[in-house]
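Shown here: the complex without one of its protein chains, the others still in place.
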Amino acid sequence: MTMVYYAIQQTVNALSIGSLYALMAVGLAMVFSILRLINFAHGDLMMIAAYLAAFALFANVPLGLTVIFIIAGTVIVGLLMERIAYRPIRGAPDVATLLTSLAVAQILQNGMLLTTRFLGQPIQIAFPTPAVLNGVVAFGPITVPRLNVVSLAVGFIALVSLSFFVTRTVPGLSMRAAAEDLTAAQLMGININRIIALAFAIGSGLAAIAGLLFAVQAGQINPYMGFTPVLKAFIAAVIGGFGSIAGAVVGGFVLGALEVLLTALPGIGDILPPGMVSPSTQALIQQWLPSSLTGYRDAFVFVALILMLLFRPNGILGRPDREEMR
Amino acid sequence: MSTLDDRPASPAVGEAQPANPGGVAALTQSPVAIRLGAILLLAVGLTLLQLPGRAFWQGFVINLGIFMILVLSLNLASGFTGVFSLGHIGFMALGAYGSAILTLPLAKKADYLPNLPAWLAAVHFDFYLGPFPLGFLLATLLAAGLVAGVALLVGLVLMRLSGHFVAVATLGFLVIVRVILFNADNFTRGSRTFSNVTPYTGLWWVWCWAILTLYVVWRLKYSAYGRAMFAQREDSLAAQAIGLAILPPRLLAFVVSAFFTAVAGSLYAHFITSFSPTVFYFDLTFRVITMLIVGGLGSVSGSVLGTVAIMALAEALRRLEDVTLLYGMSQITLAVILIVIIIYRPNGLLGRREIVLARLFRKGGEPSP
Partner (left out) sequence: MLKLSNLHVYYGSIRALNGVSFQVNEGELVALIGSNGAGKSTTLKTISGLLRPRQGAILYEDADITRTAPDRIVALGISHCPEGRRIFGGLTVRENLRLGAVQRRRRTDMAADMEWVLSLFPILKERLSQSGGTLSGGEQQMLAIGRALMSRPKLLLLDEPSLGLAPLIVEHIFQIIRQLKQQGKTILLVEQNIHQALDAADRVYVIETGQITLTGTPEELKHNPQVEQSYLGK
């Protein structure tokens, strides 16, 4: 029976991580679909949100207000980023936008480093997790960390709202049009500056939520915490079908599942209940999936990205009309 | 004669060629002589640096040389072909660790890396040929060669992609290397510092390699391969349409540049003598990219200038940081400079053009590379 519970726990785990990746990937995909810009600094938006949250929580601000605070703050940073760094290079070749976003990431990371030093704080700070996000929830015989449930719920609500926004409202329609053909959208009378700002704002808001949840999960925050998540968000978006929002969501969950699989499988040979598989099979599993493989999890994830780019560059929900890969 | 770079058109027909002048004048007209002269000047400079009391400048110039190799290599891989590789420092890391493991003396090896496989534990490239550390050279060559092999495999996979996707895929390579280095602690000591490396690297080592890299990259630029690289940088579709294969030039650039990047890694490892995987990550990548962009994507002399400029600036900013205690400010400033350059002068200092020393002395007649 324990294997079933284990599987369920891991599934919930996968879904909640997938939820976070989906939130991040959607923000990336929104900006990319309109501007063809990969915003490497997106991960640093998440980092800034985490720091703002820590700041607020240390000051005993209640959780609800903290959430509003970090969303507002992150959105402001995101809009400034767009206005100052990305608008001047609109229409520039891929290389230019890529490097600019790397530069922005550097600025934000080191800016935060400077700020923490300035405030006399260490580089790595323990995150003050609010009580409501701590601990476990019991569903019958299964215990699941409360954070996972919250991540899943929050992610679900955010993504459903976003989906509604994009398909049913006029601004959402304008964004979809702009993503498809920016020039034609202009001819409709759509103010593309505003639409782009909106894309950044929404992406930043989602990143802020993801940032808070990531911080709780990691238990501590540092100025470089956004780097790997943004790479993974990119992987998620590519897996799902880059440039499409639905693809980003699908990719996020696939990545979450993949990660959990890669974390749970190595070492599984050691925890299999006796008698479940034959001893020789168990030995085989133990040899080929030793627990030491866990450390290589991120490497495998990137290998998955590369495989995806090679064999199915348009992702799971691919749009075959796009030619960006070659 | 190559028509590759944006040189002015050749002088009007009928302009008199200078009659064969004798003496010093003849020397200033010969490109080979001028280059040898420049190298001689460099040699003199390096000798002067060996004088006691110049420790800081020695270190600076060594770093300068290492970065120059990195920037020239990245220019070859990315600037010439237009295929942006963000993961090149991964090759540097592999070269550093590879050569360092090889040159560890036998006694230290047993102590320091007790779990190496037997065949690896038995080799030690710490032997000399008279006063010359032959082992170091061989270890560097071997490590760089292996890395070039890795680059061939990686390149076969990744060089089909373009645009953002190759950039992120190569960044993924950087992360993969880092993860491997952190986890293969039998070889690399994982996250612990890898020290005890013999400080073989000196001024002469670095600058001989740097001149060699410069030569190779320069020659490649003006070869048929170079032309193919630049052609498909401008418009890969058009290049394919006229029958140019895309993959071979890209792959060549990628592998050769990986080789020299690994050499730089070996030099670096034996200079700072202790390091860990965190050294070979994003900050270093960003620094090299900044130097490359400032100099101009595709310009060899631009890379040289860009490296010098940014290193000088970085040093000045670092001192400012020490004084003001605003650590991180130098990174921010350099990043801002990069953004400003991308917005206002995206071709960097020289774009694709070159400063050809010989032409500075020219009084007329056909320019030559």
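General remarks:
In this document, chain identifiers A and B correspond to the written order of the chains, with residue numbering beginning at 1 in each.
We take it that contacts are C-beta pairs under 8 Å (C-beta built on N, C-alpha and C of every residue); 3 or more make two chains touch, one makes a residue touch a chain.
As the structure is a prediction and not an experimental result, all values here were calculated from the model.
Summary of contacts with the chain left out: across A:N39, A:Q109 or A:S174, the touching residue is A:S174.
From the options A:G120, A:G140, A:G189 or A:G219, the residue with contact to the chain not on display is A:G189. Residues 170, 173-174, 176-177, 180-181, 183-192, 321 of subunit A touch the missing chain (whole complex, contact as defined above).
Just so it is clear, only the chains that are shown with their structure count from here on.
Work out the mean CA point of subunit A and of subunit B, and you get 34 Å between them. Within the complex, the subunit A residues that touch subunit B are 36, 38, 85, 88-89, 92, 94-96, 98-100, 102-104, 106-107, 109-111, 113-114, 117-118, 227-228, 231, 234-235, 238, 292, 295-296, 298-299, 302-303, 305-306, 309-310, 313, 324-326.
Put simply, subunit B touches subunit A in their complex at residues 82, 84, 86, 157-158, 160-165, 167-169, 171-173, 175-176, 179-180, 182-183, 236, 282-283, 286, 289, 293, 297, 325-329, 331-332, 334-336, 338-339, 342-343, 346.
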